[in-house]
Structures are given as structure tokens and as C-alpha cells.
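Here it is: the structure, laid out below.
The complex appears here minus one protein chain, its other protein chains still in place.
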Amino acid sequence: MAEKKVRNIFVKGPIDPSFIGESIGQHQTKTAIGGHSIFLGQVRADEIDGRKVSAIEYTAYEEMALEKMHVIRQDIFDNYPITCMHVYHSLGVVETGQICLFVFTSAPHRKAAIDSCEETVERLKAELPIWGKELFEDASYQWKENK
Amino acid sequence: MAEKKVRNIFVKGPIDPSFIGESIGQHQTKTAIGGHSIFLGQVRADEIDGRKVSAIEYTAYEEMALEKMHVIRQDIFDNYPITCMHVYHSLGVVETGQICLFVFTSAPHRKAAIDSCEETVERLKAELPIWGKELFEDASYQWKENK
Amino acid sequence: MIKVLFFGQLTDITGATSVEIPLAADTDELLKNLSEKYPALNSAKFVVAVNKKQINANTALDLQSTIVLMPPFSGG
Partner (left out) sequence: MIKVLFFGQLTDITGATSVEIPLAADTDELLKNLSEKYPALNSAKFVVAVNKKQINANTALDLQSTIVLMPPFSGG
């Protein structure tokens, strides 16, 4: 299942829900698949010290992020019997309510799909050099911190 | 978060990927959400004793299944800080490669979305009176058994 | 007479999704009567629901009871 190619994961702006539907539909020819697991990150309208988040602006050290994601992908394929994995992360401004992260794993059996999806989400949040700048409605900002 | 209404979960035939995309898009106004978790069941072209599955035909004891699903939904809302949950299951014939199950949970934080989705999938497979009849290409069949 | 519903592989035994049989006093008696009519039920795995609740013990029946025989679930 190993692949050599370093794939791009970055998309400019939010991830369109119809793109997610289309990605799902593209798996209908893969009849060895029995389960898909999807995680979507959505920008939350957090209120911090009375200021309300209106958007997050993402930047990344793209070259390094793609290399790290490639390593994560290889590890996940080595550790779980999955059929395929797709990861997309936004760059630039994503408004509240819009989708900034799309992780999609598929496998013959549900457990591998579910577990590999969760592990991919956890690892990419911890390991990919991506930064979110929370933009408030009053035009101030603060740098996001992952918990 | 408790709701009184027993919702229908059954759809005739396969679940359309574009419907899944639309369901995701309908959450863009819910700006308290930070993460969505989705599980999709897809009919697998298993080969059993040299016969290849071409479709699964689902039947359910619908009234009881909806009441049980209502209990599961209440339990999940009681146990996880989630914003919403949507569940759809096919009835009738679903061909290999098509989607027969769509479980969708959303929460302010990812852990609740991911854990509640997985638990919902496990519980509905174990507790809902639904049966799958595996139809083979040679027109024979066998009743599916969940592992 | 009372109607009994069957699902899944049980319909291969009964050849129907429901049958009408004489009312029995309780589920034990009803199952005994059904087994006489469909001997293959003796070796089949199933649980019984009365009025949409799965029962774990002998349960009294009346003409309003909804009785359903359910083999192991296989949804999803």
C-alpha cells in the first residue's frame, strides 16, 4: 500500500461540502470498501474575552507539512488495513461555520476506517506546521493554540 | 438536549453521496460546532464460496427500530456534549459500492463528535432490528451476519 | 387467531413474513405451537418481541399483542 508520491493537502479557503459529497461518490467503484470514516473541522465562533471569532486565517510551512503528512500517511497505511486515505486542509481565511479540515479513510471493515481516521486527525494536529490566526469581529486577532 | 420526537432513519434504496454533502452544508449556520464525525457503511463485494455479492437487500422491523434508535440517540446526547446527530439506514436493495448507512455527529470539540459517532454505529448495529440479505451474482442469497 | 411476524432467515422457514395462528396464553405456549408447525424453528436462533419490546421470560399474550420473531440483527 506504500506510495512514493508526496500529495498536496492544501486548498485555498474553505472546503466546499459538495466537494466532500463528490469525494465520497468517487469511492463507489471501490467495492472492497465496507466502511468510510470522515472527520471535518469547522471554524467555531468562539467568544474570547468578549470578542467573537469571525474567521481563522491559516498559514503553513507547506513544504515541511507535506513531507510530514507523507510520513503520517505511510505510518497509517503500515498500521491499519485501509484501502485509501484523503486529507485536505485549508490555507487562508476560513469563516465561522465553514470547513477547514477534511480527513477521509476507507477500509474493508469499519474498525480500521474509524481508528485510522482518528489517529490521522490527532497526528496532523500535533505534527503539521500549520498555524491558525483567530480573527475577531472587531478586527483584532489572536494566534490559535491547539489543546 | 433531549428530544421527544421519534425520527425516521430509513431511506428507500442507497444513500446518495450528494445528500451527504448537502447534510454537511446544512451545518454551516451552526457556528458552535468545531468538529463533525461521519461514518458511512458501503456494500462490499464479498466473495463467499466462489459466489460474489452483488447487493444487499435490507428489511427492518421499522417501528421497533425507530423506538430503539430514539433510545440510543437519547443515551448518546446524555453521555456526550454533542450539538447534533443524524442517522440514515437504507431499506431495500443497495448494490455493491453504494452507501447503506450514514451516521453523522457534530460537537464543539472533536473528541465528543468522534466518540459519539463510533458508539452510535456500534449500538445501532447491535440493537436495531434490521436484516441484510446478501444477494449473489448467480441469483442465490444468504443472510448477512454481523461480527 | 393472532398474527406473528417473522424477519430475516426465519422467513425462509415459514415461507411468509407473517402467519395467523390460534391465540396462546403466553409466549412459551405460542412458541411450542409454532415449533410444531415449523420444526426448523427449533434449531433457529431468534429472540421474541412482544409489543415492540424484546422479552427475556415467558410473557402473557392477548389478542392485542404484537408478536415478532427476530433472528440476529445484521444492519449497517
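A few points about this structure:
The chains carry the letters A, B and C, assigned in the order they are written, with residues numbered from 1 in each.
Going forward, a residue touches a chain if its C-beta (ideal position, glycine included) is under 8 Å from a C-beta of that chain, and two chains touch if they have at least 3 such contacts.
All values reported here derive from a predicted model rather than from experimental measurement.
The chain not shown here is in contact, across the full complex, with A.
Only one of A:E22, A:E47 or A:E67 touches the absent chain when the whole complex is considered: A:E67. Check A:K30, A:R51, A:H86 or A:K144 against the missing chain and you find that the one touching it is A:K144.
In the full complex, the hidden chain is touched by chain A at residues 41, 58-61, 63-65, 67, 89, 100-101, 121, 124-133, 143-146.
In the analysis below, only the chains that are shown with their structure count from here on.
Between the Cα centres of chain A and chain C there is a gap of 49 Å.
Computed centre separation for the pair chain A/chain B is 23 angstrom, with centres defined by C-alpha atoms. Work out the mean CA point of chain B and of chain C, and you get 27 Å between them.
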